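The complex appears here without one of its protein chains, the remainder shown in place.
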Amino acid sequence: MTHALVDASPMPPLLAVDNVTKTFGGLMAIRKLSFPIHVGEVVGLVGPNGAGKTTLFNLIIGFYRPDAGEIRINGRPLNGLAPDQVARLGIARTFQSLQVFGNMTVLENIMVGRHRHARAGLLAAALRLPSVVREERTMRIDALGYLEQAGLSQLAHQTAANLSFGQQRRLEIARALSSEPVLLLLDEPGAGLTQEEKDHLGDLILDVRAAGVTVLLVEHDVDLVMGLADRVLVLDHGDLIAEGTPDDVQNHPQVIKAYLGTSWGESPEHAEGLAVAGGPR
Amino acid sequence: MRVGADGVGPDPSPMSGDRSLSRRALQVVAVLAILALAVAAVIALGSRLNFGPQQYLQLVLDGLRGGTIYALIAMGFVTVFNITGIINFAQGAFVMLGAMLAVTVYDSGLPLEPPLRLAVAVLAGIGGTTILGLLMERLTIYPARHHSTLTLIIITVGAYIALQGLALVAWGAKPYVLPAFSTLELQDTTLRFSGLVLKAQSFWIWGTTAVVLVALAFFFERTLTGKALRACALNRKGARLMGISVSRMSMLAFGLAAALGATGGIVVAPTTRPMYDMGLVLGLKGFVAAIIGGLVSSPGAVVGGLMLGVLENLAAGVTKPGLKDVFAFVLLILVLLYRPEGILRRRGRVVEQS
Partner (left out) sequence: MNRFGWLRRSPNVVAALAMAVVLLGLGMFEIVRPGGVDFSDLTGGLVTLDTMIRIGILTIVLVGMNLLMGYAGQVSLGQAAFYGLGAYASAILTARGTSLLRLPPVVAESWWWPWMAILIGMAFAGGLAYLIGRPILTLRGHYLAMATLGLGIVIYILFRENLGLPGSHITGSFDGITAVPRLRIGSFEVWPLSRYYFLVWACALLSMVLVLNIVNSRVGRALRAIHASEQAALAVGIDIAGQKLRALIVSAVLASLAGSLYGHFQAAVSPKPFDFGSSLELVVMSSVGGMASIWGAPFGVAVILILKEVLRSGLRQVLRGASGEHEIVVYGLLLIVIMIFMPEGVLVSFLRWLRRRWPASETIPAVEAA
């Protein structure tokens, strides 16, 4: 603590990616990657297609196991934990291709998000014990609060599948937040949104950050990341090629090279990501 | 390939690539141990019945005959599954319809010499069933093509029930007879060599299957329609972009499956007594064979069929005939659990997720 002036981060990092390597059949997707994420930060992770962003994402949430290295949350290694166990440690995520529970109401979606904060077991639920009824009631009230925050209160009793694309994206974020995560991973939250919806999204993420939630934002849309992130990590071919404030990174020669070096025709999202005035799709 | 892909569906068994060598070796040892145990069990049980090599060989031969039929039916499953992604429960009905139509035409008193009459009956059985298969696709699958896979499977169950019901109305609940192809009589020629007994019809069954396999290979490799079908199997969306009518291909797949099923039903008919409900067990066994073979490959279906036929026959032979299906379906469950990609395919391939 006394080194505060020397070391910008006296606390152990919330998330530590430590020398992580992941290969697929000889192809190295992530190469000896190390970086920390500190409490309260909004970190942007950018990089062209194939840079390893999704692989890294899947490594953190436990879908993949690193071939070498370690990922720790609050000093606790995640290696070997299944995705649901990782989630129960307080790492929440959203999906690039929406994964709302379309067979449930909007409110119920959020209540599922609160799953790890409730206890009701099968038998207690079947018998609807008083404790279960109480738990349901508080869960409902909490869930309504999260809907309010996401601006979805009016839609609480709608079937989630009937929501618009932008609303579903907000619902996903609200669902992730409702689990009271210590770390929120957002996977391409801007993909497929209109500019107006992106602005809304930006506001929501700023709210989240104000509430003290740490965010890792994986995003193609460089503009969106630049406006929100405290710190940006740039991946290319599995390597961390740049790290710093949005301004630093934007002018980093290697970053410019990496982005221009990919084929434009093959990655429309990427093209959109670089477009300065990324208008509605 | 998967690196950096943005799909939310990473490999369902992401750890499969990490399997260390020693673990692999352990698995091989385990499989060998189980096999050795199974062989030992068969021999032990067989010795109780005083079985010699001859008896075992006879069991294997009979198993190969039954297995060939399973293989034919399995190829029908595979064709439909590859092209449409549907498990077609009506496949068993095609088997039954082929046999019943052939019997009916043969018995209809056509003024033809028996061999010619049989040929006509066989063609009519296959043709009629094929038409029914095409009709079934148009009337039941096509209108529901946007529904979930489960719904489509239930529709094929409905189709099976309806077709079997129609057969009951048309033919009643009594067994029929189709003469053996060699003798054109109820009694088939029995070949005996060194104590082994073999019906001549077995050779018809094997020969037909071989011909069908070659014909199928030719069809898929050399004809435009066959290639279009294969394109659909590989990538439906891509095929559509190439101007292939996926809906036509789906219809064709059902037609082809019906023809394959009917062929199986007709060649097996002389060795059983065909009746309206013969499709259920044969269909299910064909299905097991298809799964053993990996559900997506015709050669796999053949290997699966033969393996199923031999194994169930051996196991039932040394225990109790009534338990034959138990062995078949236990095999099904084991394959699903330990080799869901089939016995022929390499491990680690992406298994269909639905």
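A and B are the chain letters, set down in written order, and residue numbers restart from 1 in every chain.
Everything below uses one rule, namely that contacts are C-beta pairs under 8 Å (C-beta built on N, C-alpha and C of every residue); 3 or more make two chains touch, one makes a residue touch a chain.
Please read all numbers here as calculations on a predicted model, not as lab measurements.
Novice: Among A:Thr21, A:Asn74, A:Thr159 or A:Gln195, which residue is in contact with the omitted chain in the full complex?
Specialist: Touches the omitted chain: A:Thr159.
Novice: Given the contact definition stated above, which residue among A:Asp67, A:Glu108 or A:Glu243 touches the chain not shown here?
Specialist: If we include the chain that is not displayed, A:Glu108 is the one touching it.
Novice: From the listed residues A:Ala51, A:Ile73, A:Val100 or A:Val255, report the one that touches the chain absent from this view.
Specialist: Spelled out, the listed residue whose C-beta touches the missing chain is A:Val100.
Novice: Quick one: say which of B:Val42, B:Ile73 or B:Ile155 touches the chain that got left out.
Specialist: B:Ile155
Novice: Among A:Arg31, A:Arg65, A:Arg116 or A:His252, which residue is in touch with the absent chain?
Specialist: Only one listed residue reaches the unshown chain, and that is A:Arg116.
Novice: List the subunit B residues touching the unshown chain?
Specialist: 8-9, 12, 87, 140, 143-144, 147-151, 153-155, 157-166, 168-169, 173, 280, 284, 287-288, 291, 295, 319-320, 322-323, 325-326, 329-330, 332-333, 336-337, 340, 351-354
Novice: What subunit A residues would touch the chain not displayed?
Specialist: Touch set of subunit A with respect to the missing chain: 61, 82-85, 87-88, 92-93, 95, 99-105, 108, 111-113, 115-116, 118-122, 125-128, 132, 135-136, 139, 159, 175-176, 179.
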